[in-house]
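Okay, handing you the structure first.
For this depiction, one protein chain was excluded, whereas all remaining protein chains were kept in their positions.
Letters A, B and C name the chains as they come in the text, with residue numbers starting at 1 for each one.
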Amino acid sequence: MSLVCLMDFQAQARERLSKSSWDFIDGGADESITRDDNIAALRKIRLRPRYLRNVSEVDTRTTIQGEEISAPICISPTAFHCITWPDGEMSTARAAQAANICYITSTYSSCALEDIVATAPRGLRWFQLYVQSDWELNKQLIQRVESLGFKALVITVDAPVIGKRRQDIRNQLDLQKNLMLKDLQSPTERNSAPCVQLDPISSSFCWNKLSWLQSITRLPIILKGILTKEDAELAVKHNVQGIIVSNHGGRQLDEVLASIDALPEVVAAVNGKFEVYLDGGIRTGNDVLKALALGAKCIFLGRPILWGLACKGERGVQEVLNILKSEFHTSMSLAGCRSVSEINRDLIQFSRL
Amino acid sequence: MSLVCLMDFQAQARERLSKSSWDFIDGGADESITRDDNIAALRKIRLRPRYLRNVSEVDTRTTIQGEEISAPICISPTAFHCITWPDGEMSTARAAQAANICYITSTYSSCALEDIVATAPRGLRWFQLYVQSDWELNKQLIQRVESLGFKALVITVDAPVIGKRRQDIRNQLDLQKNLMLKDLQSPTERNSAPCVQLDPISSSFCWNKLSWLQSITRLPIILKGILTKEDAELAVKHNVQGIIVSNHGGRQLDEVLASIDALPEVVAAVNGKFEVYLDGGIRTGNDVLKALALGAKCIFLGRPILWGLACKGERGVQEVLNILKSEFHTSMSLAGCRSVSEINRDLIQFSRL
Amino acid sequence: MSLVCLMDFQAQARERLSKSSWDFIDGGADESITRDDNIAALRKIRLRPRYLRNVSEVDTRTTIQGEEISAPICISPTAFHCITWPDGEMSTARAAQAANICYITSTYSSCALEDIVATAPRGLRWFQLYVQSDWELNKQLIQRVESLGFKALVITVDAPVIGKRRQDIRNQLDLQKNLMLKDLQSPTERNSAPCVQLDPISSSFCWNKLSWLQSITRLPIILKGILTKEDAELAVKHNVQGIIVSNHGGRQLDEVLASIDALPEVVAAVNGKFEVYLDGGIRTGNDVLKALALGAKCIFLGRPILWGLACKGERGVQEVLNILKSEFHTSMSLAGCRSVSEINRDLIQFSRL
Partner (left out) sequence: MSLVCLMDFQAQARERLSKSSWDFIDGGADESITRDDNIAALRKIRLRPRYLRNVSEVDTRTTIQGEEISAPICISPTAFHCITWPDGEMSTARAAQAANICYITSTYSSCALEDIVATAPRGLRWFQLYVQSDWELNKQLIQRVESLGFKALVITVDAPVIGKRRQDIRNQLDLQKNLMLKDLQSPTERNSAPCVQLDPISSSFCWNKLSWLQSITRLPIILKGILTKEDAELAVKHNVQGIIVSNHGGRQLDEVLASIDALPEVVAAVNGKFEVYLDGGIRTGNDVLKALALGAKCIFLGRPILWGLACKGERGVQEVLNILKSEFHTSMSLAGCRSVSEINRDLIQFSRL
């Protein structure tokens, strides 16, 4: 089958992966309501296109945290890329570098950070941090990612405990047994070493401790997982540099709002103090357009990157990114937007939301 | 199949029970609209989680009518537990005692009340009363349950006549022939004795006669089945001690509101004068969280307890209760609630209701 | 299969009838949107039951046009009962008389009016008139039904032309060839005689000509098919005695409002000047309760009567009427209504409509 859209990669990835690997990637928490709602909520939004504008030159470029990217389409952190492709995150990193977009590398990378950086040295990278219970480990990790040239620290806030993913329990998934979490080891031991715990995330991390993190790093701090205006206002108050509106792909608390439905409230609360991004459910160029029209500066892809990896490794990730970029270019042209700065709320049919 | 969530118990119970037993447990009245709506209405509600709170210690304990329970997850009265497991209510009672939650024992228990109490003497128990046409019998029953240590009287108000359950009619279900309703016999005759009538419920019981009940017992009186603010206001006026918002699992009048949809109106009308509880459609930890966020002090489980019994007897009920408690703990953690007192309406996305 | 509810009769009738007969009865116009919406709109309405009322005696009796009926459940006019049962309308008439409810006999009866009256002389009957292009024929018909003791004239207003029923066209249904429309013949010729035309309905009949009808009869005139407040106001102005809110079972103009959705607007416009009735989609006792709560004085059954006939003739109609009456009795009991006069709009959850 030809791979024409992101869902084609999904179908092929499902065929290529073992059931338990597929389930691990695909699964949502509990009833998977929010995972599915991420898609459905985007589908319900109607666009208001403008015509008879000169769209012979459409420019998809934008910036995030001051860095230029080729399109507002970047890579969200996801765990264990080696499940889907032998050299895992290294393929992802090369594809991201080629596409000139940002790749948020996960705490739960199956490749060592040093190897990821070495394979794609010019790529724009942020580091996603699951704050660890061991504070010394947090400090070491942050110093490592700073020295490796990561440009921002993405703190995941929606996983103080792990969501209940029924399929993983049924499959008796035991990632520790099969995977080396090299990022959580010190560089010296990362070539030998037993696995560290999969779930050492701190459930006591809170707003007060955020300032400690801020005191030990010069990197901008971006909170991933904020869904309410109340938390957005606290983020403003605590001087972070960005928010990724996200529900962890529906893998943590089920039945929270779809990302796109939470976005307007967060954007309004942040009120331009810093950039707001979104992940969750982006599958087409129209989805990117909608997210930007509702105030996101950029969107991040989770599962589709893993589908690309599973199908063709680095080349698959490239294709996924290129398809989406091309679709977004078409969506901009057909909506009458010549640059991302022309994308605004007038594109959205609000009375039908 | 591993039993990971309450719906797994449902699937397995359906396999284990005869068709007519399953139908009796599963059926709703008429078109089963309300039975299904109890679930669907909960699924539609979206949560607004709060993050970056220290959730290293989450406490699910609460109280009902002044008694501490380990979680706001208790057992609703359902009839004839012996249909699903040999020693029926005795297994239920032991599991409830082990979980440290409240078990509302039904008028239509297939085990004698004395036996239920004897097998789990330290458990918190309330007694559900179908007010009988024979007033002397009501009085005897109430005195019996008082002396047996039941802590409250739950009066079912939504069954002045029996709802039309089509499957039971098709199956020519005749429970009288097969079951001994020992609770409706006097203690002296409960080891011999012919069956009493299954349907001696008084259809003339009304607000005026409630004061007579109140005059003959010192137990708190809780009305089960109230769905409107008008009736809630009358309950306040008549000095009852609690309401269980319930539609009898959709088995009485079909097409009434889902329990969760009726809850806010009743909570507002009661205005804190007494505790309001809910049963109907609770299947996940999120459901418990939603019910509490909308004002319920505690929820009660009906069918899931019977599924647990049907699958594994006492151990099955324990597992059902433990799964739901564990899910509720996770839901609280992921929503940022450290104690049940922190659960409030801000968790609910009202504009999407 | 046991026949427990009206849908059971539907399923069995479908098996018993030929495809073209079933299609003729079952079909709606065009896409059958309104036919299906009649059912769906009723299903969406939620009830607000009241409890702790003495419902030991529930009385379903009411009156229409001053005549007592045993329940607000009567028989709408439908064509050609002989399609479904040998002696057609004669069976229907006997069942209606036995049930003590009103039977609106159709212009398109397959039995002669004199025979229908003779077989059930004490039954309450109204006559449904398709106003004919031949005015003399209208006059003769009206004088005949008056002398036969029909108590009202029901003028169908929604069929100036025949709706497009695709299945009938596909089936090349040709009722003229197979049926004798005896009502449109004079009594003297009705035992010999070729068929009259099936479609001689006047498409020019209008408000102005209604006064001519009123001038030649002493019978109350009831308009069947009104769906808007504008037409309801004209009906008040033209001094009719009743309206049946109806969309002809979805067989005429498709995509009009479901009957139950049109009812409140018509009831408000009529403002008590005369009685308003409803047909369309009534299948359960709850449906009857809802229609009355929204202002109908009585409901009429169309297809379910034909299902009863097709299954068991007279006895089938009796069972259909008895089942619905019994369900309505249960619905009243469970909603806390002791008489039809206690059924009112407070039973309906308006905010969920």
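Going forward, a residue touches a chain if its C-beta (ideal position, glycine included) is under 8 Å from a C-beta of that chain, and two chains touch if they have at least 3 such contacts.
Computed from a predicted structure; not experimentally measured.
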Response to the item:
Check: shown chains touched by the absent chain are A, C
Worksheet item: So which of C:Asp261, C:Asp287 or C:Glu327 would be touching the chain we can't see?
Response: C:Asp261
Discussion item. One chain is left out of this view; which of C:Gly28, C:Pro72, C:Gly88 or C:Gly225 touches it in the full complex?
Written reply: C:Gly225
Worksheet entry | Which of C:Ser21, C:Gln65 or C:Gln252 contacts the chain that the document leaves out | C:Gln252
Worksheet item: Pick from C:Leu210, C:Ile244, C:Leu289 or C:Leu309: which residue touches the chain that isn't shown?
Response: C:Leu210
Item to complete: Provide the residue numbers of chain C that touch the chain removed from this figure.
Response: 30-31, 33, 157-158, 160-161, 163-164, 166, 169-170, 202-207, 210, 223, 225-228, 230-231, 234, 252-257, 261
Practice prompt. Spell out the interface residues on chain A facing the chain that's missing from view.
Written response: 1-2, 4-5, 43, 45-56, 284-286, 290, 327, 330-331, 333-335, 346, 349, 352
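In this text, only the chains that are shown with their structure count from here on.
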Item to complete: Have a look at which chains touch which and call the overall pattern line, ring, star, complete or other.
Response: line
Item to complete: Give a one-word verdict, same or different, on whether chain A and chain B use largely identical residue numbers at their interface, taking over half shared as same.
Response: different
Item to complete: Let me have the rounded angstrom distance from the C-alpha centre of chain A over to the C-alpha centre of chain B, please.
Response: 43
Fill in: Distance between the centres, which are taken as Cα means, of chain C and chain A, whole angstrom
60
